[in-house]
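With one protein chain withheld, the remaining protein chains of the complex are depicted in position.
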Amino acid sequence: MTWFILRRCGAAVIVLLLGSVLIFLGVRALPGDPALVMAGEDASPALVAAIREEYGLDRPLPVQYVEYLRQTLSGNLGRSTQDQLPVATILAERLPVTLELTALAMLVAVTVGVLAGIVAAVRRGRAADYVATGFGLAGLSIPHFWLGLLAILLFSVTLRWLPASGYVPFTEDPVGNLQRMLLPTLVLGMGFAAVLMRQTRSAMLSALSADYVRTARSKGLPERAVVGVHALRNSLTTVVTVLGLQLGALISGAVVTEQIFVIPGFGKLTVDAVLTRNYPVIQAVVLVTVTAYVVINLLVDIVYAFLNPRIRLSGASHG
Amino acid sequence: MNEPVLRIDSLVKHYGQVRAVDGLSLTIGQGEVLGLVGESGSGKSTVGKCVLRLTEPTSGTITLGGRDVTHLSRRAMRPLRRDVHMVFQDPYSSLNPRFSIEQIVSEPLLRHKVMRRREAGERVAAMLEKVGLRTEMMSRLPHELSGGQRQRVGLARALVLEPKLVVADEPVSALDVSVQASVLNLITDLQRDMGFSCLFITHDLSVVEFLADRIAVMYLGKIVETGPTAELFAGPRHPYTQALLSAAPVPDPARARERRRIVLGGDVPSPLDPPAGCRFHTRCPLAFDACRTVDPALTDPRDGDHPAACHLVTPERRPDAAVPGRTLEY
Amino acid sequence: ACGGGGAPTSAPSVADATADNRTVQSGGTLAVALNADPDALDPSTATTLVGREVFVNMCEKLYDIDATSTLVPQLAAAMPQLSPDGKEVTIKLRTGLKFNDGTVMDAAAVKKSLDRHRSWEKSARQADLAAVTDVTTVGEDTVKLTLSRPATPLTAQLADRAGMIMSPKALDSEGDAFGANPVCVGPFKFASRTSGSEVVLERAPDYYDAAKVKLDKIVYKIIVDPNVRAANLRSGDVQVGDQLATTTVAGVQADPNLKVVSGGGLGYFGINVNIGNVAGSTEKYGSVDSALGKSPELREAFELALDRDAINKTVYNGLYESDCFPLPADSPYRAASLQCAPHDVAKAKQLVQASGVPTPIPVTLTTPNDATNQRLAQVIQQMTKEVGFDVKVETAEFVATLEQGGAGKYDTLLTGWSGRVDPDGNLTNIITTGGSNNYPGMSDPDIDEPIKQAAAATDTAERAELYAKAIQKAADLRGFIYLYHNKYYLGMNKTVAGVQYFKDGLPRFTTAGFTAK
Amino acid sequence: MSLLDITDLTVGFDTEDGHVHAVKEVSLSLEEGEILALCGESGCGKTVTAMSVPRLLPPRTTRLTGSIRLDGRELTTLPEPQMRQVRGKEVSVVFQEPMTSLNPSFTVGFQIAEVLRRHENLSRGAARRRAVELLELVGIPAPAQRIKEYPHQLSGGMRQRVMIAIAVACSPRVLIADEPTTALDVTIQAGVLDVFRDLRDRLGTAIILITHDLGVVADIADRAVIMYAGRAAEQAPVEELFARPLHPYTLGLMKALPAAAVAAGPGGRRRLAEIPGMVPSPLADPAECAFHARCPSGQDDCLAARPSLVRHGPAHLAACFHPARSGEQP
């Protein structure tokens, strides 16, 4: 187990390093001189040069990378070129927002998706299965942004039940916060609920046809225990893995959702930063998302190992 | 004496920590059928794979028709592959599901450029007939055949180049009794007609008893006893062979219930960490101190053709001689 | 006001914000939707229009404009006093004013700010104040600017960010990061900012005219998407929506709870045609190898093919003002002689034919990738197709279009200019040789000279005449094909009154508030 | 009245390829303490017959008619909640694949205790103590440690013993063992069979043992039913069956065994008796003798009607119009 975790951690570090190089180079490959952006309408060559020097944009790439890595590791993420605020401060403001959004969406996705998946698998071929499967297909087939638009049109503009968009910190106005998060959460969560539902359903179906489930039935266990203990426990490993893998998609989904509902989170920050060539922010944002992804998948691996006695007890893992 | 078709000398194969084969030697003469028996995981298949260089031996030598092939490059090995072929256990996974029967059987012919595609058809048809399949099967896909028929296709593929040696890894274990009987008959017939040598791997004693000229018994990566079939069945020398024979089910209620069985305690130890000394000592009813430390060599007490690897099998201490407190039963 | 044959398109009736004199009650938080995230709130470095929208309620300037776009003193006590040679400007300051941190605003503070604007290497105001060589204080309440040459546009610059005065105390403590926590003289003071999301201002207790200020708080919310901005306005989440997209104006207007007021008109939008920018707008110009770049006749044909009124109607619901010159029709600096050539397809075809260039003539049009500009590009595409051009639209992000424009890496390019009160701000940098925003690479002494002379002249009529010369020359050269002056539409909840909305498009909330029920 | 009475059991499955006739009109009975073997080739309906008793067939596709009585109580119509009281308590099952039949995520202790807590209402601690006893009963050394282990930590033989421990935990009246030793090595198989024998002797459990290995039948069963194509072909006490097989299919099976050929005599051209042809498709159910096409003694009347099970001795039944003359040796 320790060996397993160590190996996974090693792999994670490699992924992070590769990722950081990619981020660094990718950002610099973007056309559009950030100095020019900062200089804006009134750009004069002298001003542009001054800005370029200020942000070290005139030095050779490897030097910039090493500097970037050094600064990042020491926790200094620089200042946003857009508004001069320290990137760390911006991240600290934005991260909780996206965390809340993704966490709530995840909550919706997991509750709805896993429950529906289980029900669909258990009631395979019956009405409940068709409803759940239909929901799953719809969730896969309807684009996020479309759903978001329709939701705003219906609930905010036409019915005026919910605020159209925006964000209030939970600490300031819990009710307002939840009101505003409701639609984005549902819009974002539903797509993932669909994916999870499908995965849970198929994992449960294969678990339900496994020999050990037949054994559980042969013991005379009530169906509740057969499904809820024996089949579910083994499907969970699949579901947990899928959850981790879906995280990347969830972040992408958050970008779109935040864009539509004007939520000042990470996704919106990312797009804005790219559009304004805000190098320090792009780098930090992508680094944080990649790190989050890698760390969460590491956690998923560890949870997986705990769920799976084979790995927990031996550490022998292939693939 | 003729050069044996296959000679294996102190073959060792470790898969990482797993000591699958651990110092094994054997030879197969021309036209001889050697039955390699042993329990699951004892390393039988690994031996077969090493012979065909499907896996690289850790050490030891493999000599095919007098030529040391252990370290031949894949390219240099290629011409030699004409003479050695393999039949697999699982009739489902051993045929490429995307190839027609004709393609499957003609592959070796084309690969070794024995003939061109057009001529190959006839040869394939003839071969299929030989293994008892109608030629109209040629265009079928494997999954359209029954298990017995598939195994016949596997035989046809192995034999179409008229090899000198066939390694058959449990070719009938997955088949029902009635199908198994016809495939076994087929193998004996073909072997007699074509005269190839055969390394026949199985865990079923009654099959080798029926088919093999000689038998080698494996336990945890080593041969513990080998000898001519009749002799070995009549007088097994190693306690493990004795236990194995006594445990084999006999389809005769009277005999089955009367005979005294040696029931071995415990399980086969893990090849990850085989016991020191004699590998069988953990389950051996006759084990004594020396067995726990010294690994016995294969020796024939009568200097014959029937050696066993047991401390109790020595010219002085013959296995059937009474050892105080211990008796061998059979 | 504009040529093209047709009568000017009448925009839907928009109430005049300045005419709204309903009484308002004290207190309340006003939520205002901005269309973009302001850059650093540092008057020295700021470059965005939205930034100015925030500044206007937080950082007062030496001068300001009024509803008629006339320059008026704000922190200054009077209009500047010019020495006879025009090289010395004396500005008398109001007294007894305090910055929002309680510091006294005096001549020293003004000098400190102006010097920072002028000489800090990161300042974007350097060009604005380029003529100023020295700032001295004369007593507590007067500053004197020494100029290298007479510069009439200077007062207009001092009515914008270059005239914003920052608290010296805050400048000392914040340094280069002043923008993260700005302190000025203003009806509201900076409270907080969440990057990309909102800027919060609070009523400033130290403001000299505090009695006029009714609102407790202004929350600027950044809502980039125009539809979401409109939706927020309709749902009541914000009470003021800035820069409504023309597509959303009608919808907002139709809402019984909302009204729309218009402002702006100083800025313009059009097509850059690269005629000489080969290595960058500030570098030496050369000859461009493209059909349009080489042939003034083809450029003329291209322009004649465009039906500006149809463009205004189709793309902007008729809410902008079609025009073919950089100065708005009602500008006192615009000479009556400036007349647009009418839309004329036949003539355009003729010109194309005469040019001998085989049709269709390929033209690449680089366009910012927002919906409105793409719509415009497609209309241009269709209109010019008729006379023999094959326009290929290439969208790029806004940032990339700016860079391509500056570097001369384009064939034709859609850009706009937000507009300045003084005509100089709309011309010098843009159509004179070496101007950093001279994307087309236009270079002609008949343009450069009159503009230079006009900057030194003080008489409006004289300046107008000089500008007319330059503008007419530029129009003939057709490095930039002007299409329209864009107006700003401010959506407001009917409960909001007292908002001032002028030509500069910056909603002023000093006197704004919620109407008493 | 026997402990278990199966009468005219017919089981079919609705599949996409059509209706699969898995079991047809099978009747059999099981006495207390009896070991009844169900044998026959793959697909002949052994598993389906046996799993009909605890009703472990997929409910949605299974079509079942006939009657199954346990102690006179009809099981086919028993409501599901009561049926759950029967499963694991009165009728329990040991499956073939010991690896996949245990849940990999739970300790073996949990899996044994689970059934005890369900049916015997034992406390956690009591169930655990009982689990240790049960492991001991099935011959697992150091049971107190073993209950904390997971299935993958045990060898195949041990897993199968754990399965048996689960099955006998509540002292069932009927134990169904579906090929319990097929996946095991012979030396292990012998031990596991001993456990069954021991259980029968000690607890009086009646056992239905499914196997295709006649050797196992001869070794342990009291009575055997030979099935072919979903029907019982022959049914007799084991000694009687081996001594005087009546159905040509039974005879064919016995003669097809390599052991039989070896026993028939040494050397020379040994051949196994083959049963030609293939098992008929379970999709069709023609009104003729299913074995007819492969039968050496088949005649026209076999095509005209289906032979029913006829009594040929006190407990000897066979479904054949032309049974082998009694006394014909296999």
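Order of writing sets the labels: A, B, C and D. Residues in every chain begin at 1.
As a convention for this text, contacts are C-beta pairs under 8 Å (C-beta built on N, C-alpha and C of every residue); 3 or more make two chains touch, one makes a residue touch a chain.
In this text, contacts and distances are computed from a predicted model.
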- Tell me the UniProt name of the left-out chain, picking from "Peptide ABC transporter permease", "Acyl-CoA dehydrogenase", "ABC transmembrane type-1 domain-containing protein" or "Nitrogenase protein alpha chain". "Peptide ABC transporter permease"
- Out of C:57, C:113, C:227 or C:384, only one touches the absent chain, namely C:227
- Query: Which listed residue, C:378, C:433 or C:515, touches the chain dropped from view?
  - Reply: C:378
- Missing-chain contact among A:99, A:131 or A:149 belongs to A:149
- Message: Looking at the full complex, which residue from D:42, D:67, D:171 or D:297 touches the chain that isn't shown here?
- Response: D:42
- Message: Can you tell me which of A:263, A:294 or A:307 touches the chain that was removed from the display?
- Response: A:294
- Interface residues of subunit A toward the undisplayed chain are 11, 14-15, 18-19, 22, 26-27, 29-32, 133, 137-138, 140-146, 149-150, 153, 157, 205, 209, 245, 248-249, 251-252, 255-256, 259, 267, 270-271, 274, 285-286, 289-290, 293-294, 297, 319
- Message: Touching residues of subunit B against the unshown chain: what are they?
- Response: 49, 52, 54, 74, 77-78, 81, 84-86, 88-98, 107-108, 111-112, 139-141, 143-147, 149, 154, 157, 174-176, 179
- Query: If the missing chain were put back, which residues of subunit C would it touch?
  - Reply: 226-227, 245, 247-248, 250-251, 310, 313-314, 367, 369-371, 374-375, 377-379, 381-382, 393-397, 400
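One rule holds for everything that comes next: only the chains that are shown with their structure count from here on.
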- Contact-richer chain pair [A-D vs A-C]: A-C
- Message: How many angstrom lie between the centres of subunit A and subunit C, each centre taken as the mean Cα position?
- Response: 40
- Name the shape of the chain contact graph, picking from line, ring, star, complete and other. line
- Give every touching pair of chains, nothing left out. A-C, A-D, B-D
- Residue numbers on subunit D that touch subunit A, as the complex places them: 54, 56, 60, 83-89, 92-93, 95, 97, 100-106, 114-115, 118-119, 150, 152-153, 163, 166-167
- Message: If we count contacts the way the header does, which residues on subunit A are in touch with subunit C in the complex?
- Response: 31-33, 36-47, 50-51, 54, 79-80, 82-85, 89-90, 93-94, 152, 156-157, 160, 163-167, 259-262, 264, 268-269, 272, 275-277
- In the complex with subunit D, residue positions of subunit A that touch it: 125, 210-212, 214-222, 225, 230, 233-234, 307-310, 313
